[in-house]
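Only a single protein chain was left out; the remaining protein chains are all shown in position.
Letters A, B, C, D and E mark the chains in the order given here, with residues in each chain numbered from 1 onward.
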Amino acid sequence: MKRNDGRLTNQLRPIKITYNVFEYAAGSVLFEIGKTKVLCAVNMQNSVPPFLKGKKTGWLSAEYAMLPASTHIRSERELNACKRNGRSQEISRLIGRSLRSIIDFDLLGERTIVIDCDVLQADGGTRTACITGAFIALKVAVNQWVKEGVIANSILKEEIAAVSIGIKNNSLLLDLDFAEDSSIDADFNIVMTKSGNIVEIQGSTEKKSFSGLQLQQLLDIAQKSIDEIFALIDNQKIFKPKAPFNPIRISSSTL
Amino acid sequence: MKRNDGRLTNQLRPIKITYNVFEYAAGSVLFEIGKTKVLCAVNMQNSVPPFLKGKKTGWLSAEYAMLPASTHIRSERELNACKRNGRSQEISRLIGRSLRSIIDFDLLGERTIVIDCDVLQADGGTRTACITGAFIALKVAVNQWVKEGVIANSILKEEIAAVSIGIKNNSLLLDLDFAEDSSIDADFNIVMTKSGNIVEIQGSTEKKSFSGLQLQQLLDIAQKSIDEIFALIDNQKIFKPKAPFNPIRISSSTL
Amino acid sequence: MKRNDGRLTNQLRPIKITYNVFEYAAGSVLFEIGKTKVLCAVNMQNSVPPFLKGKKTGWLSAEYAMLPASTHIRSERELNACKRNGRSQEISRLIGRSLRSIIDFDLLGERTIVIDCDVLQADGGTRTACITGAFIALKVAVNQWVKEGVIANSILKEEIAAVSIGIKNNSLLLDLDFAEDSSIDADFNIVMTKSGNIVEIQGSTEKKSFSGLQLQQLLDIAQKSIDEIFALIDNQKIFKPKAPFNPIRISSSTL
Amino acid sequence: MKRNDGRLTNQLRPIKITYNVFEYAAGSVLFEIGKTKVLCAVNMQNSVPPFLKGKKTGWLSAEYAMLPASTHIRSERELNACKRNGRSQEISRLIGRSLRSIIDFDLLGERTIVIDCDVLQADGGTRTACITGAFIALKVAVNQWVKEGVIANSILKEEIAAVSIGIKNNSLLLDLDFAEDSSIDADFNIVMTKSGNIVEIQGSTEKKSFSGLQLQQLLDIAQKSIDEIFALIDNQKIFKPKAPFNPIRISSSTL
Amino acid sequence: MKRNDGRLTNQLRPIKITYNVFEYAAGSVLFEIGKTKVLCAVNMQNSVPPFLKGKKTGWLSAEYAMLPASTHIRSERELNACKRNGRSQEISRLIGRSLRSIIDFDLLGERTIVIDCDVLQADGGTRTACITGAFIALKVAVNQWVKEGVIANSILKEEIAAVSIGIKNNSLLLDLDFAEDSSIDADFNIVMTKSGNIVEIQGSTEKKSFSGLQLQQLLDIAQKSIDEIFALIDNQKIFKPKAPFNPIRISSSTL
Partner (left out) sequence: MKRNDGRLTNQLRPIKITYNVFEYAAGSVLFEIGKTKVLCAVNMQNSVPPFLKGKKTGWLSAEYAMLPASTHIRSERELNACKRNGRSQEISRLIGRSLRSIIDFDLLGERTIVIDCDVLQADGGTRTACITGAFIALKVAVNQWVKEGVIANSILKEEIAAVSIGIKNNSLLLDLDFAEDSSIDADFNIVMTKSGNIVEIQGSTEKKSFSGLQLQQLLDIAQKSIDEIFALIDNQKIFKPKAPFNPIRISSSTL
């Protein structure tokens, strides 16, 4: 199967990571994969939601939103509709759930980590880009908090990244762009740990049901691509302290 | 692994289906699985959402809500918070997506099928109960529309049902009740066609990641239980016309 | 004057009461009168509204809503309009006011009774059905609370029920169904105590004003029908404890 | 029973009517009864609500609101709560219903009369003051529309006014002020035609139920006071054309 | 340049001030300038916004709204749109800011002054009328609070009033009415202290930019007209105590 941009079916788009784009956040990155660009920022609040008050444990919440100019046709601000749309809420919940799975909240104590993912440009795969970007920003923030003594040790139990995969005419296509996504038969988002386990899998179709066998093949592709993403993240030797005016940019195309 | 109610790990709770509970809907059922009870109603509107106007094709939308008295502790009406909460929206979108996958919208024409799923009692697995219940109500409605000449032929391309499965201490547990759901490591919802293909799979964890192998075993259990559900649905020889005051009740425990 | 369903002008439609339809509520009933069906559930909260804090007295609030499939043409969920509509709020206020009139709030203490009335099927008279149904559910709940020691004694000062009456061409018609209600000249809802006093009367017309004499005749009819309703309620010898899977059903047609 | 302000139990507070307080409205009055002051304005719109489109008939809607400074303790603007509160909606519906009962909508054609009632000062009886005030403003507006040729003839079928009555220790008290209203056993609002018929009656209690006999006595008092109000309105010989800077003021105390 | 109503370019419309229009407010006025009429009421609350809690200082907030009947074409209630419109919010913020500039909040203590400005009739210049009217009502209220011992001394550091000015074909026009305002090139609102300093200046155009020289000329006109307004306010020898049924009316046309 030939892809629009000449990629192989199991090839990721070029990835770029720009660290510390928000000077006032504890950790932040601009995560780009192909033309998709997402801003991920991590902050801490000294409080927890009501259902956790007094329980000596913490929480993490995430919010996903798209800038109006991020889409091919300008999208209306959700605010003007006086409600967050269902898609945004669903993605916010997915990002929060995935990142909560790797945090030791007892070590965090009664504090809340807040993650903001704002899409600068949407060309497919924004939700998986946000999860990977948010993880990287969280890792920066945790390093920063340890350095500042806000927490004694890292609260991360695992590392995660995410990819999207589609099925089209029974072929599996890794990392769909917007044009591909619009004509796909079935659509998957997979969040995996660095060690190869699954944290979240979502597969759905409104066109053509798929088999258990296809699901198995798909997991193999996902795993290999997750490994590639971690190779890229880890290639950067050390997490530098916040240096907002000299952002460190690493890119899969320059490696 | 022993379960609270003595069930085997791969055993469904008793299922009851009461047909035609809403006299004014085209099709409706009260679907019960264990203590979980959901009302599913199907109606048709002679219009389509703006993005489909003039395209000679139809749409299906679904809405999921819980009655305040359906939960152990009375839940606040979403209305009073002036917004639909994220969980309800996400489940509404899931139900709609699953049922859209089996409808031939070109045969339907510029009309919208509206599905209302209202939870009467929530003891775990309400979203999968709603999908199965909504499918049965939809089948009733389609039969009714054919009989009344609203549509020439059935618009259903496939039949679907759904189950939930959990992983706890590496054991797979079919059809979780509320108590089990609260202490599970990972949580799955699987929507399958009668022919054994997958229409939607959602697996997530906030506690313990899972392997591709576990996912494979889980699909086997799902498939067997989906077969059992269809055996129950199909056991009823014919879809009776609407007879609201003499509802037909079939139950897995009386078969 | 001949009625559509052959009833006499002063005849109630058949009434059915199914107890304990919500397993997790303190008290609940499905109240049916003709084709009108309402679910009434009663719960207690250990708090009071701000204006009663520290005053050693309690409160009761009620909420009325219709399921989308309850009406001849599916009605939009109020939630989607981001506001409770005026009619629902007005009926919620009426139900709350009527039931507050019979409770000894000093005995209740700083607690709030919450009543949820959800209309399953609407064929006229839903507001009066909700008041009668809510009273019965409240009586079940109070019995349960006394049994559980939550309160020492019954907090009910009186018993109430409600009926609707219409005037059409100067005839008085008891217990209007939807078709009758749509063509009526004037419309009344009357809430009465078992002892024959009035707790609430609402009479209005947008068509033809009525006289004080007609109002007097109307009260006589109301009183007789309220007596019939109490005969039906009281016929059940004792309030059974909650037995959700074996609901006790009593019906005016089987008496 | 002695009243705070020395009135007899069946005595109205002094009434003042100031015509044409809004220069841009078709008709308007400032209606004062005791310390209660309400502004009523009437306008016409060349459209009808969707459910009346193409039916060659008209509509009337009313909106009731209180200025924040109208109450003893400043009341919050409803706007800030992002919803109209239940009480305001209920009163808006009552005012609209009462005035619709006296209009010949077929003569009006496909147009909507909009009535705005804004409470300047609230000392009990604002809803009945609004109904009477709105009727007077409507009569001015109708005269104006006939004069301008907007409508050929008067569209008013009847004249209406409204009063409140309370029961306290079995005494009937006409036209309650705020202090009386707060300590009353049962509360009534009655809208009557000039010819003595009833258009709306609302009686409710949260304290002490009342008898049919009391209701009968109450209607007698209401009728006499409605007669007094019409004597006052009619005493003004002719409805002057709009003269906003020379408002015509008539008052029951100067008659 | 000839004006519609024959005024000179630097002439104010006639001003009338009616004191104590709201009996329950600490201070209130009906401020009229030409056909523009605004009600201004001042109240005190024994609390401060969260950001000032425990800081031993106070706050002042203002709310601006228009009655539906105040405009040539009836304007929709903002409430029905479920949000305060941008213009109202902006004017509310302007009024609050201007009045906060003249109050010694440390003398006020942890209390909030709430100002309600409701437009009865809008014929241009409502925002400046509200600022002047609110200042007068505030002065009444402060006098009242001192008299009642609520505060020991006046908390007013300065006195302020406001005017609007427009530029049309390079002419400066003082105090625009609605018709003039609609055809103006540039529009200014100026809030000045009695001593001649500026507290707020807002100048904007969507048609024709203006020069610094024009701005200078404009300030001269503003200052003279502010002096005239203070002459009118101060002409009233003493602030009378609240006498709601005998409002004191002073008017520039009767001076």
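Everything that follows uses one rule, which is that a residue touches a chain if its C-beta (ideal position, glycine included) is under 8 Å from a C-beta of that chain, and two chains touch if they have at least 3 such contacts.
Nothing here was measured: the structure is a model prediction, and the numbers come from that model.
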item	value
Omitted chain's touching partners, listed by label	A, E
Per the touch definition above, residue among E:46, E:169, E:182 or E:204 touching the missing chain	E:204
Sole residue of A:9, A:57 or A:71 that reaches the chain not shown, by the stated touch rule	A:71
Absent chain, residues of chain A that touch it	21-25, 28, 35, 39, 41, 43, 45, 63, 65, 67-74, 77-80, 82-84, 114, 116, 118, 120-121
Touch list for chain E against the chain that is not drawn	83-84, 86-87, 89-90, 92-93, 97-98, 100-101, 158, 192-193, 195-207, 209-212, 215-216, 219, 223
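Quick note on the criterion: only the chains that are shown with their structure count from here on.
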item	value
Self-contact between copies chain C and chain D, residue sets same or different by half	same
Centroid spacing, where centroids are CA-atom means, of chain C and chain E in whole angstrom	52
Touching two or more other chains - residues of chain B	82-84
Contact graph of the chains (line, ring, star, complete, other)	line
Chains touching one another, given as label pairs in label order	A-B, B-C, C-D, D-E
